[in-house]
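This report refers to the structure that appears directly beneath it.
Removed: one protein chain of the complex. Kept in place: all other protein chains.
Just so it is clear, A and B label the chains in written order, and each chain counts residues from 1 on its own.
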Amino acid sequence: MSRYRIMGKGRVDHSAPVSFTFDGKTYKGLRGDTVASALLANGVHLMGRSFKYHRPRGAVTAGSEEPNALIGTSRGAGRFEPNTRATVQELRAGLVTESQNKWPNLSFDLGAINDRAYMLFSAGFYYKTFMWPKSFWDKVYEPVIRGAAGLGKSPTEPDPDRYASRYLHTDVLVVGAGPAGIAAALAAAQSGADVTLVDENPEMGGSLLSDPAVQIDGKPAWDWVEAQLGRLRAAGVRLMTRTTAIGYYHQNMVGLCQRLTDHLDNPPKGAPRERMWRVRAGQVVLAQGALEKPLVFDGNDRPGVMLAGAAQTYLHKFGVRVGDNPAVVTSHDSAWYAAFDLADHGARIAAIIDTRDAVRPDLLEAARKRGIKVLASHTVTTTTGRSRVKSVRAALVRGDTVGAGHDIACDCLLMSGGWTPSLHLFSHTKGSLAWDGQTFLPDRKTEDCEIAGAGRGLWGYQPVLADGAAAGLRALAGLGRAGHDACFTVGNDRPGTGVTHTELPTDGNAGKARAFIDFQNDVTAKDIRLAVREGMRSIEHVKRYTTNGMATDQGKMSNINGLMIAADALGKAPPQVGLTTFRPPYTPTSFGAFCGYLRGETFQLTRKTPIDPWAEANGAVFEPVAQWRRAWYFPKPGEDMHAAVLRECKATRASLGIFDASTLGKIEVAGPDAVEFMNRIYTNPWTKLAPGRCRYGLLLGEDGFIRDDGVIGRLSPDLFHVTTTTGGAARVLTMMEDYLQTEWPDLDVWLTSTTEQWATVALNGPNALTMLKPLVQGVDWDDFPHMSCGECTVAGLPARLFRLSFTGEIGFEVNVPARHGLALWTALMEAGKPYDICPYGTETMHVLRAEKGYIIVGQDTDGTVTPADAGLDWAVCKAKKDFVGKRSLSRPDIVAKGRKQLVGLLTEDGSLLQEGAQIVLDPDQPKPMRMVGHVTSSYQSTMGHPIAMAVIEGGFDKMGETVFVPMPDGVRKARITSTVFYDPEGLRLKA
Amino acid sequence: MMTSQKHDFAAAAIRIEDVAPTLRLSLRVKPAHRETLGRALGLDLPTRVGTRAAANGTEALCLGPDEWLIVAPEGTDPAAPARAAYAQAPHSLVDISDREITLRLSGPAVLDVLASCCPRNIAAMPVGSAVRTVFDSATVILWRDGPTDFRMDIWRSFVPHVCALLAQVQDEVMADL
């Protein structure tokens, strides 16, 4: 039995010891312990060093609001987690933990020299101290400060754990399973509503777990909790423990992070570590209770100084007496009960120091009965003790006068500055707050939510239970349902009130006091006053200047104390100064929980074509194109990308290449008004396009800039098979639907995406026709010239055949129903053997089209290129009165001289240009140079020299002129040419 | 849709199977011609989005005010009479049998599995309804055939992604935490 453990006491399992290590030393705790409770049971209060001053620190709370006791936990390779709160981390077998922010070790830390230099590190110190010399900024100050300050180390290995996500729709979500939350859930569960009750702790019951002597409806608190949870379960209420409501968003969406495996000795295989729930609730009941505030006095941060409520929790939940000889300092009645409970469990209370003049007679009487010394109207001016508090100095206060202090020996000091309603989630909804003279309470709501219990400033179990039940009923009423009122009889209730303070009065030098407000960011009362003295007026500025409330605990304990002191320094009332905004998440949340399933293989959607398995089996290198992965090139053993692409290009130009074009967008445009629709949408004329023929189509936005292009076949008078770019498929369909639905609803035409209905295989090369002919049935080859299309069979498969070319060679695109895609590919590969058929990827496709000067929308155009700029004027039908974008083609800036125009570029030295490289006319001009355009496409070609395309101001009038392309390794000279580098007469198509 | 393996909760909790291809047609027609076309198809085309009507092995799902998905056995041609009515009731009927692949998801954990990636309230879907919705970043059509029996039509290229997600969720269901 550990020194401070009380035999048989608490909700821990005394028959189940659990071993763990802390800084290399093995300790024994019990099943049900947190790391903090187990260390305290072993008499260990020193658990960490503070952020800035490296001051020794111990656990100050027993919950998720803990600012001090941050540890690193390790569960094996890649499973190190820094900044875990020791007060939350449950013990499990073999848990390895370590303290943080210390060197060489926790009890002797060289960084603590910062504490000696306290006066140097005051608010805004880095704005003032590290100004000069400039050269020191990144070489000295930054690394040294980063090294000395800060919290735990980030892990470097990838996280091997899985994380999960879940959507949940529920009628009523109750956040917090203390007395108010349980009462609310009981009320809401009437009349069949779907109710969800969540709590961040491993066990439900909230404060009742720390107050076992309370009786509800004649039952001891713990029995009552057990019975009510049974009732809730029976009513079908979803009960979720270890589940933190981290954020409250629009329209009653609440984010919950559920911790699934961190407490398990052996997590089941495949189990996610955490699950993020996105809950949509009809009504939300916030029953999150209140957080205890520290009192602000010199030395309020020593190990052994903790919140009185925390000590009460350690006693009752964990059976741990936090000290043998505690002193208590308080401005609230609640700490008196903590003192009584500890006294009743063998602790000798050194004194109860109360800042108030008048204390309730029944409390005085209860203290007297236990022989506890009471010091009313007293302040605490300082404490002593390095790794654990040894004494506290109390002094009588009369008016503004602080009397002589006297030291009281103790081994821990329990403090209470009253309680702050937990307003965080309410604050996420932008609900307004009202000041009640002591603290802020929720006021005007923006969501369908109820706030119940201590979360809206109530105290004592009787009113809290009644309030919870009423909130549950109001939530039901909000759903249009009714329920019965509930009535609770509470025995041994613990009502209480208190007062809120700024710093406690002192007889010492207040300017030198280490009276901490924000323990985690090492912000003191002096820092707040300094910030106000230096001109900060808004609480938001005070917060940022001092960093008060900006640590991972989000100011849970510090915000009200900081506000009280800032308001005092400003001479204003607290509500005039206001509270900073709480933001999600409520407690630190792992990145894994936010990612959920979207990591590794499922990080992002990756679309694959029906022919993808063949490409993968045949060694393709893939590249992402829009959401697709496409075969980029097919290297043979020993080939690099350049060699593979050159081989693929040459094979296609020499005989026959085969390419998976399935990703091309395809849209079926069908209906009596199909041709009218096509005339309105595309720049080209469609009326005279005969069925069985196809045409290049150019699509503009209303601004006149190129949006998309593709070859479009007319299969029958009322049916067009439209193709789009791979990346443009969804966008083009949406744009077309938009016009159809909102501008031209009178047209009888409909659009259907058939991108995935068809697998598309492109065949290109001088032998394409010869090879394909024997496989095709149903085509009249005498009437199937270049730019024809029709329905037929290919290799026995139903097909739509297009004769077109994106390479300058004889070309076909064979579309078959997607399930046959792989069969078609295999059949064509087989039939192509006599022609040395060569599978090629997107890179070769790019080179071959660039040699012919065919543009790729989105590469050679960038949303500022008109048809004229791209040399595509021929595709624009001047005779049409209107089409999308036509009016813009006569706008003044579109017809102005000096627009960037698409031209070819050949380098003088035969070197390859970089895509994206800027172009200048005079390489010797002073910087910044005037840039007249940029390279859009650049490749090694089949012609023995590289080719490039570029947009250049007035490029069409500069044919043959020289421009300069500055690149990292020197300036290149290049000649402006036509974009058609290969077979400019188009003879190969006619072959 | 519980299997006989009731003693083995995890194994029966969720089953995911491929469904054999069927004929699928996308039908678009304006409300004015809905009845005419419905008569031609031998179906009363439902008008409320998400509802279904079936006759003679052909089923129609209303996806939008002018859009229906027609499902019929492979090898049949239920659209032939509709094509004959084109002049009186202009419409578009496009074969999309190969566009999507259908998975059947069933078992007592199926609502949890779908709730992993579907933001819509799937539990509130009436049995016998179907909707176009999203599963993670994929647009899918989800059919509810029974309380714990669903079909999901997924665009073919999205299937690897959806299945990879479902495999993770299946593991999660098996772990039963």
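The criterion applied here is as follows: a residue touches a chain if its C-beta (ideal position, glycine included) is under 8 Å from a C-beta of that chain, and two chains touch if they have at least 3 such contacts.
Here is the rule we use: contacts and distances are computed from a predicted model.
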*For the chain that's not shown, choose its UniProt protein name out of "Autoinducer 2 import system permease protein LsrD", "NAD(P) transhydrogenase subunit beta", "Sarcosine oxidase subunit delta" or "Probable septum site-determining protein MinC".*
"Sarcosine oxidase subunit delta"
_Of A:734, A:864 or A:925, the one touching the omitted chain in the full complex_ = A:734
_Absent-chain contact - pick from B:33, B:52, B:104 or B:120_ = B:120
*Of B:50, B:90, B:107 or B:160, the one touching the omitted chain in the full complex*: B:50
*Listed residues A:250, A:512 or A:572, member touching the removed chain*: A:250
*Contact partner of the left-out chain, one of B:110, B:131 or B:175*: B:131
_Residues belonging to subunit A that touch the chain removed from view_ = 249-251, 253, 278, 280, 446, 702-703, 734, 737-739, 741-743, 745, 881-882, 886-888, 891-892
*asked:* Counting contacts across the full complex, list the positions on subunit B that touch the omitted chain.
replied: 48-50, 63-65, 67, 119-120, 131-134, 139
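Keep in mind that, in the parts below, only the chains that are shown with their structure count from here on.
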_I'd like to verify one number: the distance from the centre of subunit A to the centre of subunit B, where each centre is the average of its C-alpha atoms, in whole angstrom._
32
_Residues of subunit B that touch subunit A when the two form their complex_ = 21, 26, 28, 30, 66, 90-92, 94-100, 112, 115-119, 121, 123-124, 136-138, 155-158, 160-161, 164-165, 168-169, 171-172, 174-177
_Residues of subunit A defined as touching subunit B within the complex_ = 162, 164-169, 260-261, 267-272, 278, 280, 597-598, 601-602, 604-610, 628, 668, 670-672, 748-750, 752-758, 817-819
